[in-house]
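Apart from one protein chain that is not included, each protein chain of the complex appears where it belongs.
Each chain gets a letter, A and B, in the order it is written, and its residues are counted from 1.
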Amino acid sequence: MTSALVPARAMTAPPGRKERRGGRDVADRWRIALYLLPALALVVLFLAIPLAVVFGMSTTEWAGVGVPEWVAFDNFTRLAEDPAFRTALVNTLIWVAAGTLVHTPLCVLVALVIARRPRGWRFFRTVFFLPNVISATALAMLWYFVFHVSLGLLNSALSAIGLESWVRPWLFDPSTALSATMAPWVVYIGFGMVLLLTQISTIPKELYEAAELDGASTLRQDLSITIPLIRRAIALQVLFVVGYALRSFEYPFIMTSGGPADSSMTLSLYIHRQMMTANQYGLSMAAGVVTLVVGTVLTLAVFAALRRTER
Amino acid sequence: MAGKMFRWVVLGVFTLITLLPLLWLVMSSFKSDAELFGSPFAPPESWSFRNYSEALREHPLLVFLRNSAVVAVLATALILIASLMASYSLMHRFRLSRMTFGFLLFGILLPVNALMTPIFFTVNKLGLYNTTIGLALVYAGLFFPLGFLIVKTYMDTTPMEIIEAARVDGASFHAIFRRVVVPLSMPGAATAGIFLVITAWNELLFASILTQDEASQTVQVGMRYFLTTYAADYPLAFAATVVSIAPTVVIYMILSERIVAAMTAGSVK
């Protein structure tokens, strides 16, 4: 499945050198293993083992200290019955959807514009990537003030242009809180743009020159040459979106704490809350297991979608 | 013509969205608390550095910045080395290569918050609690899949012919890695490196759990001294925020040409 995105390339020895191949292969096998060691060590120590512990703990009730009590699948039943968890699950899927259907197209759009190198493109590229060098904590705090009910840039701007009726406590109105917490992430397109530009830069110039000769418009060229050729980078970008949506918690945590009334709750914030405030480690880990399952399903979906476009 | 207009509208809107809040932050960091709440959008009455000197006096922001830099650079270096080696290794097909690839990558989906407790135990048992090295190691583990994915994807665009040619010339397994694969993968590694430095720089949760005193805390943790203490003084917090983001922004401003050029123009074709 993974090979759809990144084809594993076999390095085949050229024919006619059979006599040397045997010895070389054995030595190479050791070298291959040796080269894998650092990566395996990192993954085993900080991801695989902790993950195994998480799976184990998801079937226990534990307050963080003392002896965990084994409760089988009770935690999963409790999750299913908890409206806050259901909201968190749905909201996380909305994050993924917004990332895929709004954020990623915006990244593509800006990347296409920048790739055409309009006047000052270096400046714009630098500016758009800027938020990515700033901590999410700082950005979340900043956007808290953008949406602030009385101090906020947004409400002041709306009043200034005569849209007083739109003024509202964006972060504390259940109908807008979720969108408001997603907004900064959705509009900061810098990272996706750079990812896509990297791929666009590998497209041979001759393709465009040929299209130019055929009289194809810029738009036409983007649609029929660029986008199909960067679909793998787009898929990679969507994978990053899925990963980010599942793990990020700074924006909702700092801007709304998941409120009001849990309306901007996400899975990672739920995990955080169950652990940090409720001290229900088992429940928290069970939510982690669910997150992992959701992530796996979404990733498989991305690969499946990519495979379909490659046919 | 319409196309050109549209292009400028896109660039203009995104520039505004990106820069306006940041400019407001910088401006507000010079105000007094009363000014901020009285007239949030007016420029400050006087551009005094009072908030900055106070922020620097209250907590060792510079130590926090140094810790952040050490952790981010160390973690990134570890990940890049491990990723380059593993990606090279996986260019060779062997029996479990696909499975290995999947294993190295599965962490990209993990809600890492959930790993907090077990990782705390691990770090504690390694005797690395409250050290920048411990934090860097944890970051290297947590963010490895992100870096690996970028490096691997890029390395797979390396033309086989070049490697074959090197092999025919008698270059050893290690020499091909050092002299051919690594140089050709540099643009991918640069992208990954930037991404990783940023990710590590931005991380808050593990940094706050795994460090204990100001000598080992990162700037993300240090920032919270200004934000969560009783009765927050916002302009002071803004000044601290500006100090915390200034180094990366300045370095980025200076190097962005080289960084982004390497990423975008580093075509192997």
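Heads up, the rule we're going with is that contacts are C-beta pairs under 8 Å (C-beta built on N, C-alpha and C of every residue); 3 or more make two chains touch, one makes a residue touch a chain.
Note that in this section contacts and distances are computed from a predicted model.
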Match the chain absent from this complex view to the correct UniProt protein name in "Extracellular solute-binding protein", "Citrate lyase gamma chain, acyl carrier protein", "Cell shape-determining protein MreC" or "Glutamate ABC transporter permease". "Extracellular solute-binding protein"
Displayed chains contacted by the hidden chain, counting the whole assembly: A, B
Touching the hidden chain, out of A:Gln237, A:Thr256 or A:Thr291, is A:Thr256
For a quick check of understanding: of A:Ile49, A:Val187, A:Ala211 or A:Leu229, which residue touches the chain that isn't displayed? A:Ile49
Residue positions on chain A contacting the omitted chain are 49, 52-53, 55-57, 60-70, 78, 84, 148-150, 169, 171-172, 174, 256-262, 273-280
Where chain B meets the left-out chain, the residues are 33, 37, 58-59, 117-118, 120-122, 124-125, 127, 129, 208-209, 212-213, 224-225, 227-232
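Here, only the chains that are shown with their structure count from here on.
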Euclidean distance of C-alpha centroids - chain A vs chain B, Å: 15
What residues on chain B touch chain A, complex-wise? 3, 7-8, 10-11, 14-15, 17-22, 24-25, 36-37, 40-41, 78-79, 81-83, 85-86, 88-94, 97-98, 100-119, 121-122, 137-138, 140-142, 144-146, 148-150, 152-153, 156-157, 160, 163-164, 167-168, 173-174, 177, 187, 191, 195, 198, 201-202, 204-205, 219-220, 223-224, 227, 237, 241, 244-245, 248-249, 251-253, 256-257, 260, 263-269
In the complex, chain A residues that touch chain B: 2-3, 5-11, 13-14, 27-29, 31-33, 35-43, 45-51, 53-54, 57, 64, 109-110, 113, 116, 118, 122, 124-138, 141-143, 145-146, 151, 153, 156, 187-189, 191, 194-195, 197-198, 200-202, 204, 217-219, 232, 236, 239-240, 242-243, 246-247, 249-250, 267-268, 271-272, 275, 281, 284-285, 287-289, 291-292, 295-296, 298-299
